[in-house]
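Here the complex is missing one protein chain, while the rest keep their positions.
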């Protein structure tokens, strides 16, 4: 099942975020078992050329590759889809016009104006062209006060399958520090406004989170939840291991021989 | 202080192992606070060209870059040093002749036969040439029964600063499954044989370990202990986060709205 | 002779299309003898950085490098030209304003607003700057019904040297399946509308085709005809060879010894 | 001190320009001692992915990395800043609206609309987010007659820290040959118009120059002066060396033995 | 089934040879349907780092990745296997000692001395370590008169699964022009000597061939037959297409309108 089918099946989906331009790291991430793995071409240290191999690594690892593009621009959206991304996350979609532009870049005519040429995606399935409009997940980001104000209209744009909340940008727009401000009412309220609007519109709400936040986000109604990011996961674990070793360094009553 | 100075100062040193060919990941690892970060060109998914940038990332991140070479071959050893590696880990050194070859490749005349041309290392210090023979750490790996049998002679080779134990290869050579076989007497005995010989010879014993194993290895006498590896750390943490999320997926009495 | 001179000389020109980010493959393609070789940065699996070397490979191979950009955006058009592309193919040019934007990005003042800095193109000729406006081929794509409706006005934009038809996108826009729909009257009619308008305007009509389609396209009036694409050519030939081998696998009355 | 602090301190700043996509070359350049080193993603043969490593190389080499983007587009501006560029040079800013767009892409809310996610910049400083709006240098280019006409209004846009003059583009816009046309009154007048406006507005004037031109540009009021470019410096010196050798080739009365 | 299982099942196997360092091209080749796809690190324009992604592309494409190494050297053999190559082709194996070295580099103890660390291969199967000695295909090349003279002894080396004939090198060694010299008795005789010895020894004979040669090679007893090479296939097909187009260029009685 692709992402849209998982979502239609009412299944929660958990994913990982990639910032490292490495096909090895991408495959390793996919093999952890995520429902989707996103090649972050906005804030991650990667670009299109790296993403070509990352998509291969994610597919080989048995997950579903999606990509975040640097900006709402049809050229790069098309390139990501042609490389085989099964969904595109587009930052800073604040208006109906911007949401329509996203859809237009993701769908072949007559639903949109995506240019035809799935050089890699097309060799993986003889039926890519026929299925692309139904299979590709279109995921604008909702991460500003302006987007919140326009939320119902944005969600009503035909072709928007899911939205994705960037908590840091949303917080900045709300006048908060970047991050997850769950202790601030306006933050939580914004999230609930989004999931409620999504439920009304039949659009899947997604959000950048963590393993620890997953349960809360599920209960807030999110169905697409990113629990992990490559560099952060690596550094967190390394920090724990190093602390454990340094803590062991001079154990009380140690008879260490060095 | 460089690695040799830390060791002379009787300090334990903890490091990380890199398999991902990414300068971003390398810098991120270094910033965790490791005493050394090793670009693994033997089993890691990287080669010399990637290592050039990885060394830069590790230095920028404030740690000490070392490299493991694919094999005991003077060409690649020289390239790693010229790129700025402050130590070289050389696999499968089983005999005195092989240990002498390692030293020869790492030291300028008259101590060895390293070829002169520190194109990158040299721009970082006007005194690279004068100091290299004293600053570069020469680290053959001890990881076979044959090496154990020759251990005192290998450690007596002038210029060997440290040795590094590969527990998986050592285990295979001992007829055990690859890994840390701390519950097997012959494995533990081999480690203690090595650290005892090192103590006698004034050579630093190093080993591939983990955060959890660090205390035991310290007590066994190791002074250079690798606690973390990039892909493994990333996947371990991601697995925990994903499990946490999936566990939360259908909480008892959940009123999740999706 | 450059492309514009070949065209002015009434010569048909045949080219190849590259999707593989390889300077080796690019040179190999050029040496087949094509009049031009296009680095496809829209649907091909390559980007600007790869194109720098591909342009070198094509020039070394004795052909003329051109590039298709991902979208009608002045930044990437300028980069391709600075890298040495002798022409730029720009997708989805549907209006006069869009055609004017293409020209503006390709021509130095006073004919346009291209920014000066031909770092690579300029080292190949001391006279690059003086000749660029005359030598660079500006090639917007005509591939939608909207473009067809505006065809005469688009072709009248000063600085448009040629146009290039994308048959798949044109077909989608016409409500047909993506591909060459020569058996459909509306497709053929669209092509003839384009070549007729080009003839009137003195603009060269180009099209994505194949070896087998070349004769028909010539007769329809096209003067710039792409006959081959790297991945497609490779896979077609490989498929024939593999079929031949598999067919031979169990020859009738075979006494094969395996 | 960062660039903005150096400028506030009234210090002249001298920099280098990089066109070669090499982290080694970047570090080598930084170690020459420049106040800033710019990764030229507009006319240089590099793109974002290369710039990630180049920023690391420049930082390691002890200088301040900045980047020129291909065009005034928020996606690429954000990527450069996230990679750690401490300033962004944006070409062809001709109007107030364009200058406002530059600022918006460079500043977090409420000063702008930069999206949050400093994946690399953020690991270098725990306080990146808090300081970014104060530390990042926003540097639109003034290089057309239109920009000159709007100069006071552009400089009045809040958040513009410096401007950068491209003499070649400015010359083309003035109807001159691309280059430094110091013997032409209109060129000199344009420079003085710019520095005078900058002085009034409290904005730092910068310009692409050379070692030989530095004194004149200082006296004309420029405070950010690029004296060197990688390929040009390399080729100039190589040309001198080769000429010296070829000149020596057949010395008068030579008894050369070849 | 892996290659060794296919061979044990008496099935002929047909493969492709890659010289282009592209994961896209690798996947495209695999999807043609070959039994194996070889990343040629000897004569192809690629090295280890590229092969990491190529192996991923071949696996994703549904074929079996193998690699030819530049030379009989344990470091690079180990790297290829760790990257996931399911077989290694080793050039210029002329003696028993050289064949033993190949096996030693490919098999874990006690069958050989391969170093343990399947960083990528190991994440694809939890049982990689246990199965590697049985699954990896060890394929020395027989391509000189010296190797022919030692053929029975080489084939008797435990662990040699298949051999691979390089017709060009074999021809040079026989004093013939490089290529397939099927019209020369000594060439054909050499091939039959090899297949006969393989049959006696229970070793699979392989050879570099073409689609057209496959039937003959099958009848000569070869069971591993390479029918295609990426650059050659691409250029052959492109040449045909271009010739077809140029032939059509001025058709008799043409009324072409250009």
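As written, the chain order gives the labels A, B, C, D and E, with residue 1 at the start of each chain.
The definition used in the following text is that a residue touches a chain if its C-beta (ideal position, glycine included) is under 8 Å from a C-beta of that chain, and two chains touch if they have at least 3 such contacts.
Nothing here was measured: the structure is a model prediction, and the numbers come from that model.
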{"item": "Chain not shown, its touching partners among those shown", "value": "B, C, D, E"}
{"item": "Residue, one of B:113, B:145, B:176 or B:196, that touches the chain absent here", "value": "B:113"}
{"item": "Candidate in contact with the missing chain, chosen from E:24, E:50, E:151 or E:214", "value": "E:50"}
{"item": "Touch criterion as defined above, residue of B:79, B:124 or B:217 at the omitted chain", "value": "B:79"}
{"item": "Listed residues C:105, C:120 or C:225, member touching the removed chain", "value": "C:120"}
{"item": "Footprint left on subunit B by the chain that the document does not show", "value": "47-49, 52, 73-76, 78-79, 82-83, 108-110, 113, 115-120, 123, 129"}
{"item": "Touch list for subunit E against the chain that is not drawn", "value": "19, 21, 40, 42-47, 49-50, 69-71, 73, 76, 91-92, 143-144, 166, 168-169, 172-173, 175, 177-178, 231, 235"}
{"item": "Missing-partner contacts on subunit C, residue numbers", "value": "23-24, 27-28, 31, 52-53, 56-57, 59-60, 119-120, 123-124"}
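Here, only the chains that are shown with their structure count from here on.
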{"item": "Most widely separated chain from subunit C, with each centre as the mean of CA atoms", "value": "B"}
{"item": "Angle of the C-alpha superposing rotation, subunit C to subunit E, to the nearest 5 degrees", "value": "180"}
{"item": "Subunit B and subunit C, separation of their C-alpha mean positions in angstrom", "value": "51"}
{"item": "Centre-to-centre distance between subunit E and subunit B (centres being mean Cα positions), rounded to whole Å", "value": "34"}
{"item": "Junction residues of subunit E, two or more chains touched", "value": "24, 28, 31, 52, 119-120, 123"}
{"item": "Touch-based graph of the chains, sorted into line, ring, star, complete or other", "value": "other"}
{"item": "Touching pairs among all chains present in the structure", "value": "A-B, A-C, A-D, A-E, B-D, B-E, C-D, C-E"}
